[in-house]
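With one protein chain removed, the remaining protein chains of the complex are shown where they sit.
Naming follows writing order (A and B), and every chain is counted from residue 1.
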Amino acid sequence: MAFEWSANTFWAVGGCTLAGIGAGIAGSLNYLRSRSLSGDVVAHAVLPGICLGFLFSGTKSVFSLVLGGIVSGYLSLYLISFVQKNSRLKPDVLLAWALALFFGAGIFLLTLIQHTGNSAQSGLDKFIFGKAAALTIEDLLLMGSTSLISVILVILFFRILKHYIFDSLFTGTMGLSSLFVEILCNSITVIVIIGGIQALGFILIPALLVIPPVIARPYITTFKTFVILSAVIGAAICFIGSVLSLGFESLPTGPVIVVTGGLLSIPSLIKLKR
Amino acid sequence: MKESAIDINNLSVTLSGNLILDNISVSVEKGMLTGLIGPNGAGKSTMLKAMLGLIPVNQGTITFFGKPLNEIRKQIAFVPQRQEIDWDFPATVEEIVLMGRFPFTGFFKRYSSEDKNEVEQALASAGITNLKNRQIGKLSGGQQQRVFIARALAQQASLIILDEPFAGIDAATEETIREVFIQLKNNGKTVLIVHHDLQTAAEYFDRLILLNVKIIEEGKKEDVLKEENLISAYGRKVKLY
Partner (left out) sequence: MKYWGWLILIAGFLGSCTNNPSTNSGDEFLVCTTGMVGDLVQNLAPDGVKVRVIMGPGVDPHLYKPAPSDLGLLRNSKAIFLNGLHLEGKMTEIFTGLARSKPVFALGDSVPVNQLRQTGSAYYDPHIWFDVSIWLKAGSAAKVGLIQLYPDKKEEIIKKAEKYFVELTALDSFIKKEIGSIPSDRKILVTSHDAFGYFGRAYGMEVEALQGISTVADFGIAEVNNLVNLIIEKKIPAVFIETSVSPKAIEAVMAGCDSKGFKVKKGGSLYSDALGDPGTISGTYIGMVKTNVSTIVNALK
């Protein structure tokens, strides 16, 4: 089986790798905040936003879809904290409920769009599993930008994130607005997921946020190395996975990446045993 | 005229529909070791968090050394309960204590050698110099408490507020922490502590505040620990050894 390093290969592998960087960063933050499931919720929440973005703009322009995704991604997170404050529901029930609600809404809208038969609509369903093999240079730019934004935000607000995530009471007394940091962390999650969905689809992208920090945890001792290593591992998983799916016909790239990550996390899971 | 470190007037707080603090008015005297005591659920932690603007209040004004919170944050060090923290966080003891230098560095300035020196001193005062590079996840309860004490010391604040620092720690740590507080008092600092154990309250503190949703009594130990006050607060007779 010829291993061809064509432009298409470069775009596919490069795009996935770039997405992996951002996913690792967002995942490491969520890991420490004990919010790893929020990646899953956001990923499912993005779908209705993307559909609405399409319905309102009538085209499949990346901008309107991204905007829609961002709006519904945020909405889901705030719905969760709103209900959390005003309800006796436990966190896991809450997240499962939010996930089901948004996913259901997303499928409803997607089916609605499918039924209108507007030919521009086709391609929305590619968001479900991603289209890693069909990535082009524009996709690369989007995914590179989202990862770059997450890198910049983490560097800029490094100490804030570190102090807040460890002890938000302490930073509260220092006058740091909890709301600000929550918005920051949620933004990074939403942005990174929107970038990563192009490659992996929204069903698989949460895995890419969860796995790299799990792999990294036993090997790091500081917050800084945790974030960096998670980003590197995220990129590495995507790189290896997409290259592996190269060597065989009809092996879909997204799932290969996730399975690769899952297998590579076994040693860490063992190390993290009590 | 006694100078107050903290003045609370008409503070009321409701959480989840329950009135936790009912029109509290109390002062904490400057330069004293004050213990905030009362039964479980009395609102002690809530009072701390309300004072520090960490939770919303129904009504009330709070000043520190005569100033509102926002003007004087840097002079206040807060040590939360140990279990409110996820100690699995990847960091060394030194990094956590360095956080205490926030009033001097803010969120963006590099840590100077002065910062590092202050941290060394704080670690020494708390008796954990040897733990400087230890991962916080590998600390015992007493060691964790000392880390938090060191962080508060590194802040060089005038007012230190602690939430149950004596809970679940070993005897050696208890000794060390008491010495730290006495040292702080000798240096003119004010210390306010939420304390869980009535039996040791008289021994540890100069002043006491007995709280159960309302202020039952505050001031000198002998006044506060009178039998009728304890019955008011705890709902029954409490034996003091």
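By definition in this document, a residue touches a chain if its C-beta (ideal position, glycine included) is under 8 Å from a C-beta of that chain, and two chains touch if they have at least 3 such contacts.
Model, not experiment: these values are computed from the prediction.
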- Can you pull out the displayed chains that the omitted chain is in contact with? A
- Message: One chain isn't shown here. Among A:34, A:81, A:111 or A:177, which residue touches it?
- Response: A:111
- Absent chain, residues of chain A that touch it: 1, 4, 6-9, 11-13, 82-83, 86, 108, 111-112, 114-119, 121-123, 125-126, 129, 131-137, 242, 245-253
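FYI, only the chains that are shown with their structure count from here on.
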- With chain centres defined as C-alpha means, what is the inter-centre distance between chain A and chain B in Å? 40
- Message: Using the touch definition from the top, list the residues of chain A that touch chain B in their complex.
- Response: 32, 34, 157, 159-160, 162-163, 165-167, 169-170, 172-176, 217, 220-223, 225-226
- So in the complex, which bits of chain B are touching chain A? 49, 52-54, 70, 73, 76-78, 80, 84-86, 89-92, 95-96, 99, 102-103, 107-108, 135, 151
